[in-house]
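Every protein chain except one is present and positioned as in the full complex.
Chain nomenclature is as follows: A, B and C, assigned in order of appearance, with residue numbering initiated at 1 for each chain independently.
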Amino acid sequence: MQSQIVTFLIKCPDQKGLVAKFTTFFYEQGFNILSCQQYVNAMADRYYMRIRLDAAEAEISKKELEDKFEKVATTLKCTWSVHYGKEKQNVAIMVSHTSHCLYDLLERQREGTIDCNISLIISNHNKLKPIADMFGIPYYHLPVSKETKIQQEAQIVGLLEEYTVDLIVMARYMQILSEDFINKYPQRIINIHHSFLPAFQGANPYQRAYERGVKLIGATAHYATVDLDEGPIIEQDVERISHESTPKTLKGIGADIERLVLAKAVKCHLQHQIIVSDNRAIVFPESGE
Amino acid sequence: MQSQIVTFLIKCPDQKGLVAKFTTFFYEQGFNILSCQQYVNAMADRYYMRIRLDAAEAEISKKELEDKFEKVATTLKCTWSVHYGKEKQNVAIMVSHTSHCLYDLLERQREGTIDCNISLIISNHNKLKPIADMFGIPYYHLPVSKETKIQQEAQIVGLLEEYTVDLIVMARYMQILSEDFINKYPQRIINIHHSFLPAFQGANPYQRAYERGVKLIGATAHYATVDLDEGPIIEQDVERISHESTPKTLKGIGADIERLVLAKAVKCHLQHQIIVSDNRAIVFPESGE
Amino acid sequence: MQSQIVTFLIKCPDQKGLVAKFTTFFYEQGFNILSCQQYVNAMADRYYMRIRLDAAEAEISKKELEDKFEKVATTLKCTWSVHYGKEKQNVAIMVSHTSHCLYDLLERQREGTIDCNISLIISNHNKLKPIADMFGIPYYHLPVSKETKIQQEAQIVGLLEEYTVDLIVMARYMQILSEDFINKYPQRIINIHHSFLPAFQGANPYQRAYERGVKLIGATAHYATVDLDEGPIIEQDVERISHESTPKTLKGIGADIERLVLAKAVKCHLQHQIIVSDNRAIVFPESGE
Partner (left out) sequence: MQSQIVTFLIKCPDQKGLVAKFTTFFYEQGFNILSCQQYVNAMADRYYMRIRLDAAEAEISKKELEDKFEKVATTLKCTWSVHYGKEKQNVAIMVSHTSHCLYDLLERQREGTIDCNISLIISNHNKLKPIADMFGIPYYHLPVSKETKIQQEAQIVGLLEEYTVDLIVMARYMQILSEDFINKYPQRIINIHHSFLPAFQGANPYQRAYERGVKLIGATAHYATVDLDEGPIIEQDVERISHESTPKTLKGIGADIERLVLAKAVKCHLQHQIIVSDNRAIVFPESGE
């Protein structure tokens, strides 16, 4: 294996000796353990681990590593995945009219703070094409109506396959995706909702926040599931507002929260910091190695 | 009028010249205007003012002031109230089992950061009596069941009258008050709810926050209305949590938010910073005079 | 006067009747007062006002308005300025190597959340020219060394005059400007410093924050004065970090704070929300009209 960082995400029933067994396994294969983060859900008797390995001195092939680990995993009843640092992920961004999240992601990718390929942008409108052009990213305008939804989604799926997309980011794509589409990409679609969920699920959250007279507004990034706005929450944040705020100024304040929250969620996903369990996203903090 | 600070809270339809008319009125009665805070709700065409006056050089009686202002108010279609700094308000605290908000309010009143009399504590349990004793506040233990609710509330009303209570603070009083009781004290009952409303209305918010996997939890202080947890929000705040948090640790983190949020709301009320309109609480910031 | 919003910023010694006098004055000239924000510094006996007027029904010329107000101002010993909504301000951005603040400002201007012309970008390096090109903004590469500093600044001054620049934004321009330069543009140069001032003034704040082991890092936007990093603070914010953070990850976290803080400060300046007094920036909140 070439010099690179390898990340394992593991979940299994809690049992004595797990950390010793896992770390000893990787140590014996010649890996240096850069960080080893665990979470024990004592109520559910479940164990979760994210372990980052430096492969520089490991003389094992990917195949061999995975086969060997599978044996350990079977004994301990683990579900697991492994991610190799050298493999850059392909991202598709879906948008409608609103540009702030799109700009933000393109910029961060350009600056290197989000490490991925942004392979394409898909929109049901043509409005944001000039931004795609500025950044030199292919832009697909796929209009959609009730009648054409099935075909449009089929076109999207075609594009996602063509570009071998790993992650779909709904950066204020204001359409509801079909169950079929969502089920095709479990934990691979990140949506940004412009409220502090579960408050103000559904449409017009800023207007409703204004009417309810809340003192803080927020945004929530979550994996899309078939239950609208009810998928596992990856990141949220809020900002203080005042009675002076109108639905319009709330939109402006909220835009900044949305940008940051979505970017953080995308980054956590790309860095393999997330394990989903029982509709909860366990997000391990970025390790400082 | 003796030397003191006088606060007017005014609401009326928006119209040209309001601030000039109000400030000129008070200026002509000999008041020095310490601060004059306004809010124009342009969407609803409503105008709101909080004006604080130094009465040191005003040689007008309360009666005269109020009569004169009423004339202005009638012309401009104002609803208004006036509050004299020398009149300390009487507060009743209602509690059940949980002590953190009670301690906090007693302490702040003792230290002078909340300026009022805490006249009595009412509880459906006897558990927190020792705290009342420590601080020398009368404690009334009024148990309640479905059957005795009407009588118990009548006893409470009796006590509130006996102590001429101005403000009722539900510092984690885990009973639902009757509509009759609530309607008797409009904008005079402050409740603390242990979630970031409108998320997790109703029972067990920390358990539900855990299950939903939110990344921040909060607390909300609001005026009690007959619609449970739907009254005008005075203050809210949140704190970041992690997947490590259990419902039990959430309770601990939440307790600190509840204390601060409730104390701030009570302070804003006592300082006459709040005007309620359309179920929204307009909370003017504390002026620095 | 055409239909537009007019903003007055006023400071004067505190005295009885000010708000009545000012608001009556504008009311009598036919203006509708949209918002009227005041601050009384009781310790220094100083009064500050920001008043926003709708000129739709005011049949007075600019000249006449200013002459009339000057008479009032002289009587009350006011310093004041007036700003007409129709006059878009010209902004110059100065940068070195770092792009995040530049991207952010360009984007916000493009999206309309910052209302100004970005007239030109000036840099001592050529590195960020491609970004200027993407957004179609003139980019001037003016290298600088100790020896050429005077000439380089003269060139900058020439450009600022050519473009009739109103505001200079140092978006991580890592050069120290000369006293002459700074004195030429009082309260017209906004700098972003990558620490929570007054902590970590000067160079390498993230490295020093790491070494000191602080638990939060921040950023500060301030008007540049001849005392480095000591000008009036317009906006600051912080973000929580952990012991895992390295100087490098601090830089990443800090970049997001810098972007937001600088954008907010620029917006407050452009919206005439700021009055400077005794090296303190009084920043009136955005009014919701």
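Convention: a residue touches a chain if its C-beta (ideal position, glycine included) is under 8 Å from a C-beta of that chain, and two chains touch if they have at least 3 such contacts.
Since the model is a prediction, treat every value here as computed from it, not as a measurement.
**Student:** What are the shown chains in contact with the chain that isn't displayed?
**Tutor:** Listed by label, the shown chains it touches are A, B, C.
**Student:** Which listed residue (C:236, C:271 or C:287) would be found touching the missing chain in the intact complex?
**Tutor:** Considering the complete complex, C:236 is the one touching the chain left out.
**Student:** Just one of B:158, B:186, B:202 or B:252 touches the chain that is missing; which is it?
**Tutor:** The single option touching the absent chain is B:252.
**Student:** Contacts of chain A with the missing chain: which residues?
**Tutor:** Chain A touches the chain not shown through residues 16-20, 23-24, 26-27, 32-36, 38-40, 42, 240, 288-289.
**Student:** In terms of residues, what is the contact footprint of the unshown chain on chain B?
**Tutor:** Those residues of chain B that touch the unshown chain are 99-100, 103-104, 107, 111, 113, 134-135, 242-246, 249, 252, 255-256, 260, 285-288.
**Student:** Mind listing the chain C residues that contact the chain we can't see here?
**Tutor:** 39, 42-43, 196-200, 211-216, 218, 232-233, 235-238, 242-244, 246, 279-283, 285
The definition used in the following text is that only the chains that are shown with their structure count from here on.
**Student:** Examine where the copies chain A and chain B touch and state whether the two sides share over half of their residue numbers (same) or under half (different).
**Tutor:** Homomeric contact, same residues on both sides for the most part.
**Student:** Using only Cα atoms to place each chain's centre, name the chain farthest from chain A.
**Tutor:** Between chain A and the rest, the longest centre separation is with B.
**Student:** Suppose a student superposes the Cα atoms of chain A on chain C; what rotation angle should they report, nearest 5 degrees?
**Tutor:** It is a rotation of 180 degrees, to the nearest 5.
**Student:** Measure off the straight-line distance from the CA centroid of chain A to the CA centroid of chain C, and report it in whole Å.
**Tutor:** Each chain reduced to its C-alpha mean, chain A and chain C end up 36 Å apart.
**Student:** What positions in chain B touch 2 or more of the other chains?
**Tutor:** Correct list: 39, 42.
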